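Complex shown without one protein chain; remaining protein chains in place.
After this line comes chain A, so read on.
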Amino acid sequence: MAAAPCHGYRPQGGAPLRAPLPRMRTAARQRAEASSPHGFFAPPALVSRAVGDVRGVPLPHWRRCPAARGARRGDVGAAALAAPPAGAAAPAGLRAGPRAGRALAARGAGAGPRLQLPLLKSTIADVGQYYLVRNLSVHELVAHEFIDAFVKKGSCYALTYNTKIDQDNTAALLPNGKLILSVDKDTYEELGLQGRPSQYSGKKVMRYIVTVDLTDSGFHPDSKKHNRVLWALKEKKPLEFDFLLAWYNPGAEGSTLMSYFSKNQIQALKPKITFSTLRDLECPVLQSNELQGKPDESCSTEELFEWLGAVLNQVSLNNKSSSFLSTYCCPQPNTMVEKAFLCTITGFIIPEKIIQLLEQLCCYFGEPKLAYWLTLTVHGFADSPVSWRESEHGFHKGGENLYNFVIFRNLDYWLQMAVGTNDDCPP
């Protein structure tokens, strides 16, 4: 695997990522033999799944597919890369990077490349917007006005900004109404709210997870639970963070986050979208029903995953003897593509927008194109307290948690999910 460092994962250009993409191991189709996530030296686990035909089925089908079901909070960045066909023209595709979202779009050479780029640009025009609030106290997220206005209607996502999961206190609000606080030992002892020790702590526990269910029936105003939580967060140990907030509401009525938090310094931000073109790229040949790859006909899922990581990190795929960084080659069989198109979306993107993006990409295959496949990669925040659903996420050395869609021309798709060491298996 290439040793080149990844691009920055943090939104709005922060510090670069700490480690390159992980080596993965293919698990069985039903993630049967995924490695133990609790072991200190366990390699990250990769689950590859080939799902059948999704042709012609609208939104509800996508909701059933694992990525949508996972409903990862604050999923950021979708990356789609279209693979070139065996022929001359290279298809277009989008690839979004990790949270910060990098979209990589491979553009075909054959049919008028200039026509395709604006088409793609228009399809990923709207990825929603998110808000950054500075110095917001956590007790305001527990206030009943906030719960009634945002948590109970639609889905509200919140994550603390610029906090490290293994060092500082972190808070997150999941769309199912649970507020997760990942606190260190001293804060937990002073806060006074019951929690459990983190799964990834050794003999001496230094990290605790406190979960507060805001939609619980016992959490109405003037209940003991609510009073205790409010007292702990307001008077005993006030916690204040910078929050990234997003709210998805199909009804679109009522106050918005902007007006609710007008007293705090709130900024509305749009995810950053960049496009780039890669020329003369070697792409592996894939067959949708061959997960393991036939020796001379197609590549396996792991090889594709590694190749994707190499391309995203701009690692050269020719095994030059003078290169000290990598000896990585494109897996065989492969084709040379004249142009590939990469689109990167960086920001705090919610799963509903990613589903819309996926549908738009499927529509791309509606007209006959020369592309054989395209890829969409979504990275979760390395510092988020949860990875999939509510399973705890630790940083260890990389904090990766990502999933990758490979969509074929006949609308078959592969779904690959990868996690780091301190993580539970993806669902």
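Just so we're on the same page, a contact is a pair of C-beta atoms (placed from the backbone, for glycine too) under 8 Å apart; a residue touches a chain by one contact, two chains touch by 3 or more; residues count from 1.
The rule is short, and it goes like this: contacts and distances are computed from a predicted model.
A chain of the complex is left out here; the name its UniProt entry carries, from "b(0,+)-type amino acid transporter 1", "Sestrin 1", "Ribonuclease P protein subunit p29" or "Probable beta-1,4-xylosyltransferase IRX10L", is "Ribonuclease P protein subunit p29". Remark: the omitted chain is touched by one listed residue; of A:Gln194, A:Ser223, A:Gln292 or A:Gln314 this is A:Gln194.
Only one residue from A:Lys236, A:Arg279, A:Lys320 or A:Lys397 touches the chain missing from this view: A:Lys236.
Interface residues of chain A facing the missing partner chain: 185-186, 188-195, 231-232, 236.
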